[in-house]
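Heads up, one of the protein chains got dropped from this complex, but the rest are sitting where they should.
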Amino acid sequence: MPAAAKEPVQPILEVRDLRTHFDTDAGVVRAVDGVSFHVMPGETLGLVGESGSGKSVTALSIMRLLQDQSRIAGGSILFCGRDIVTMDAEQIRALRGDQMAMVFQDPMTSLNPVLRIARQLVETMVIHGRRDRNSALGHAVQLLGRMGITAPERAVDSYPHQFSGGMRQRVMLAMGFSNEPALLLADEPTTALDVTIQAQILDLLRELNTDFGAAVILISHDLGVIANVCSRVVVMYAGEVVEEGPTEALLSDPKHPYTWALLNAVPRLDRYIPGQRRLTTIEGMPPDSHQWPRGCRFAARCPFRVEACTEHPELLPVGPTRHSRCWVTQTGQSLPKPALPLVAPAAVKKVPAADREVMLEIKGLIKHFPVPKQNFFAPREAVHAVDGVDLIVRKGETVGLVGESGCGKSTLARLIVRIHEPDAGLIKFTGHDITHASAAEMRPLRRRIQMIFQDPYASLNPRMMVRDILAEPIRFHGLTDDEAGTQRRVEELLGLVGLSSTTAAKYPHEFSGGQRQRISIARALAVTPDLIVADEPISSLDVNIQAQIINLLIDLQERLHLTYLFIAHDLAVVRYISDRVVVLYLGKVMEIAPAEALFDRPLHPYTRSLISAVPIPDAAIERMRQRIHLQGEPPSALNPPSGCRFRTRCPMAAARCAAEEPVLHEYRPDHWAACHFTERV
Amino acid sequence: MLRYLTSRIVATFVMALLATLIVFLIVSLVPGDPVLSQLGDMAASNPEIVKAYRAKWGLDLPLYEQYWIFLTRLLNGDLGISITSQRPVMADIAQYAPATIELGTIAFILSVVIGVPFGIAAAVARDSWIDHSARFISLIGVSSPVFWLAFIMLTVFYGWLQIAPGPGRLDPIDLPPPRVTGAFLIDSALASRWDLLHTAVAHLVLPSIVLCAATLGLITRTTRASMLDTLGQDYVRVARAKGLRERAVIVAHALPNALIPVVTLGGLAYANLLTGTVMTETIFSWPGLGLYTFRSALALDIPAIMGMTLVFAFVYLLINLLVDLSYAVLDPRVLKR
Partner (left out) sequence: MSEASAPILDATPFEPRARTSGQRWRRRYGLAVIGAAIIVIWIVVALAAPLLAHYPPHAVDVTVRLLPPSAAHWLGTDPLGRDVYSRLLFGARVSLFAGITVVVLGAIFGTLLGGIAAYAGGRIEEGLMRFTDLMLCFPPIILAMAIAAAMGIGTINTMIAMLIVWWPKFARLARSLVLVQRSQEYVEAAHLIGYGPSRVLLKHILPNSIGPLIVLVTLDVGHAIIVFSGLSFLGLGVVPPTPEWGAMVSENRELVEQWWGATFPGLAILTVVMGFNFLGDGIRDWLDPRARRR
């Protein structure tokens, strides 16, 4: 291990040429294929890569927690000098949870549902002989308090289902740190959480690293999260380490084209370039894991590839503290900044917003979902999913809709396209009142409003060929004269979303997530709609595929003059794509403003804290940033707080906020907010 | 907790009431004149007798009044008079029930005591010989018809090898022990008749094996599937990551979760064992409710059959209620909020 040699201190973990293989029906998958890296005591190391890059398998190999079909086929993992790979079951067991702990991605499924929190915390300490039962219980309470759980004495007696995801992840962290391990592995610990909760957990993780002195390996696909926590980064691609180095240097001057592509595919909240209408993307998809390419595994997608790339490069030093697996940067040269065509700002600003025709108008929209009664005598309750929303979408614009999970954004989308029936309020589409339109009245309008869905694996009927999926709406609305015309139109649609016409005869399961999302877009376009409601269309995709889909959506908007209502939880993406942005919290609109105004001069404290919670992939900026910490978690939508919905978490809440609900008021031209204290923000 | 309890009890009560309605409707509406089968040909040909009979049993009243009468009689424990035995159906049931409960309970205990550990072992040692034999045995269990299995058992162990006693609860020369509970195992023990206890146990062996075969197969299968599913859960991996020993992972973390569906199935299986003894009792001449129902069916003894149907439905509902209540103990999520 090259970098470690200079250090006087021995690394706590040293992975050497690790190979982990899966046996599948289709052959052997070399998921981890010769991975080497080390971790120093107390260090925070980031492990980055997209899904399938082998980062989680590496972590599971270190813990020796691999599933049935996978096994370590070669290499060594030295933990404090002892090789984990050759340990017997009892030796590795003694290490797990004691000197080496792990926190997993999904806090909702990581706690045993039938055991009390206390039991699950205590056994970790007792099993390794650290404490007896009584002192372990006391320590558990103390730890939960340290993790920021209110009333920890009560919390230990609870069952997991009584906690939210963020709380459960705190419990998992308490469990991980309960024996003060020398190394903690955290596998995407915040991916399943909302951005404000993510910020809380990341803060906590950093503090714990300082307090306990444990080394942390943080696995993430999000460079912003890595920049927030880690001092050094290892980037993985196709089962290999492709680059390694200190976070700041690596993120500001990537020495591997894959790192470069990762960095540039994500729009940055802090670096909005007016006129930039496209994201940098790389072509294609990661190689087939059953058979890695012989040469450089990234070569097929690499914009910088040279002749030498047909030969497999080694991970070699490219500077005093840096390593990269690339022929191009071997000489130490930097990769160029992406050169994207900028549209002149004048061309971007089309007709002034206010003058454009109103396409969709929503007033006081309400939807409550009754909850099944818990038992015979329970009172009827309802989730206040959408609770009085006003909104206008004008022709040709993109309106972004942001909010945390449970804020009602998906329900709002389904109300607009009338999958759900509104309880009250008004929905007007190009002048037609469609609030309570019948199925027959909606039918002609279905051609003009379409939707793109979140989950590309659930939004296509698995038993239909792509051809039929696309032809169905065309036939139903009689958009073509004959069958030949329909087939021509199907091919045209596939071309429009960048798929070849040969894909028409395939079934959805033969496609990757990104390709499926293209098919889903093509289906929405089949009826030549005016308005497309996109419900988190990119949230389940890898960053590079996200960028491709965003570019496609912008392309299509320019070519087909579409209007978008774009729902997302990723603020950077929303800022990038939207003309105006709506911020939703617990079924209510907090703020509406043009994208630039909203992100540069937010009026609502909730908007401000949302923006400040987004991690930025730049270690220097992350260190300097002022954050507004949101306390606690969103209240239940079954029983929303009186007055201002946000007051329970608001840093500037006052008595007035509980008594009086703030109305949405236009504080600046076209800039609306619902807060009593906008002037103080 | 109390709320959940009362709500489940009320729901069960409503279902029981509806069950009486169904049984009443079947009796009243099916083709076939009950008068004819109740009175016999001679009496039925006399219009005077028929009329008196109809008036006596309220058969000339409107249907809803008949139902009301049926219900009030039911509440007094009156299920009518059996044609074959000429005794109240309720008295017959009280006489035959202990034999069935004894047999059904033993079969249930057998299938749980063998099936659950077998299923767990099969899941934990997946694809091993334990797993394969568990799957094979459960397949045979669910695929063989009870009446045939009983025939094979009797032929081999009683007929050929003569190591098992023949049909019946006791040997023909034995007199039953003084009746306390009606269950011979308990009664003979209470009377300190150890010889009788021995005979009663011997007589229980074959019928209970035959009766539990299908249930055993089902319980083994369900336990195995449930355990496999649980072992794949994230929290089991977390338990391993804590450094727990594999035994603790399985016993303390996987098992409590894996057993939840097994409890449902177990309750259902017990209900089925108590109500599904017809074949076994017929072949082994076991004087229980199954044999009683069977004889009533052959004799077209409508009051007895309907009484039995209702009793069995009540047993099913009651056991389901117990399963629901045990859920509240096993799974904290049931009593949410």
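Think of it as A and B in the order they're written, each chain with its own count starting at 1.
Please note the rule applied: contacts are C-beta pairs under 8 Å (C-beta built on N, C-alpha and C of every residue); 3 or more make two chains touch, one makes a residue touch a chain.
Computed from a predicted structure; not experimentally measured.
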Exercise. Among B:109, B:125 or B:163, which residue is in touch with the absent chain?
Worked result: B:125
Seminar exercise, completed: In the whole complex, of A:458, A:505, A:560 or A:638, the residue touching the missing chain would be A:458
Exercise. In the full complex, which of A:419, A:505, A:620 or A:659 touches the chain missing from this view?
Worked result: A:419
Exercise. So which bits of chain A touch the chain we can't see?
Worked result: 19, 21, 23-25, 27-28, 64-69, 71-76, 85-86, 88-89, 92, 414, 417, 419, 439, 442-443, 446, 449-451, 453-455, 458-463, 472-473, 476-477, 520, 523, 527
Problem set entry | Those residues of chain B which, in the complete complex, touch the missing chain | 15, 18-19, 22, 26, 30-32, 124-126, 139-140, 142-149, 151-152, 154-155, 158-160, 240, 246, 271-272, 275-276, 278-279, 282-283, 293-294, 296-298, 300, 302, 305-306, 308-309, 312-313, 316-317, 320
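Just so we're on the same page, only the chains that are shown with their structure count from here on.
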Exercise. For chain A and chain B, what's the span in angstrom between their mean Cα positions?
Worked result: 53
For this session: Spell out the part of chain B that touches chain A in their complex, as residue ranges.
Result: 3-4, 6-8, 10-11, 233-235, 237-246, 248, 252-253, 256-257, 260, 330-333, 336-337
Seminar exercise, completed: Listed in rising order, chain A residues that touch chain B in their complex are 63, 65, 89, 93-98, 101-102, 104, 106, 109-115, 123-124, 127-128, 159, 161, 172, 175, 374-378
